[in-house]
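There's a structure below that I have some questions on.
Apart from one protein chain that is not included, each protein chain of the complex appears where it belongs.
Presenting chain A:
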C-alpha cells in the first residue's frame, strides 16, 4: 500500500478566537430571555457583593475625610456624675488648669444649663422639650471642636451678653428654623432669644447638634447659670496625646478625678466604623450565597441547552468539529453567560454604591480588588458550571445526535 504512505497528514484546523466567541454566543442569541435570566442570577450575587464592599469602603473614606479635616487630637472631658448619681460640676478654674499642661494647644468649654428648656414659642406646653439642651458656650468653641456655621454668625463679644442663640443642626431642624434672622426667635428658660446662627453638624461633638448655644454671660444673667463648665474640649499635640489624656481627669477636677469622663471622639467614630465592618463581612457572605445560587442556575441552563441542541451538535460534528471544539463551544457559552452576569452585576453594584454615597454625602469608593475579584469569581463559576455539560456534549455520538428529532 504505497499509496497510503503518500497521503498528506490530516490535522484539524484551529478556530480563530473571534469565531470561538461568536459560536459560544449562538445559544445566547437564539434564547435571549433564558440567557438574560440565568445571567441575572449571577448579576444579583455580584451586585450584592460589590455594593456591600463599595458602601463599606465609601463609609470608611467618608470617615477618613472627616477625621483628616477635623483632626484626631481632640480630647473631651465631661463632668460625669457623682457617686450619688447627681450631675457633677467641674471647678471654675478647670479650663485654666488644663491650659497649663505643656502639650495642650487649645481649650474651650460649654456648660449644660439643664433648667433652661428650649421651645419654639410660649404656646408650647412645658413638657415638650423635644430633646434639646441649652449650653452656655465659650466664644473660642468652634475651632476647637471643628464646628462651622451654616447660616448667620457665631456669638461674639457683644452678642454673648444678649439673648442671642446659635442652634445646632438637629435643634434647628426640630424647631423648624431654616435660617438665622432677626425674626427667628425661640424661648429659652422663659426668655425670648433671637437665632443669630445655625451650625453644620459637628461630628467630633455630636452633643452640640441638639444644643441651643448661648453666651456665658447671658446664661449667668438671665438663665440662673452657676458658671461651672460641664464639658471641656482640649486640643493637644498628637504625639503626646496619651500622656495629656492620663493627667486630664486629675487636672480638670482634682477633688474627684474619678467622676470625670475623658474620651477621644475620633476613636469613638473609628470604633463605630469597625462594628459596621463586621456586619459587612456577614452581608458579603449572603452575597456569596446568591452568587453560588446564580452559578447553579447557569449550570442548569447549560445542561438544558446541551440536551436541546443535540441535532446542532451532530450537524457540527458532520461539518468537521472535533470533540474539543464542541467542548470549547459550550464552555465558551457558559463563560459568556456568567461574564455577562458578572459585568452587569459590577455595573449594578457600582450604581448602588454611587447612589448611596451621593445620598449620604460620602466620597464614592469602589475598590478595584472588589471588581476584579467579582469578575474572576464569575469566570470560575462559568467554567465550573459549563464543564460537565460541555464534556457531555463533546462525548455525544454524532449519529445519535443527528437522529434526535
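FYI, a contact is a pair of C-beta atoms (placed from the backbone, for glycine too) under 8 Å apart; a residue touches a chain by one contact, two chains touch by 3 or more; residues count from 1.
The working rule: contacts and distances are computed from a predicted model.
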item	value
The complex's invisible chain, by UniProt name, from "Cytochrome c553", "Cell division topological specificity factor", "Putative ABC transport system ATP-binding protein" or "Carbon monoxide dehydrogenase"	"Putative ABC transport system ATP-binding protein"
Absent-chain contact - pick from A:35, A:77, A:165 or A:321	A:321
Residues of chain A in contact with the chain not shown	3-4, 7, 10-16, 18-19, 23, 26, 30, 311-312, 314-325, 397-399, 402
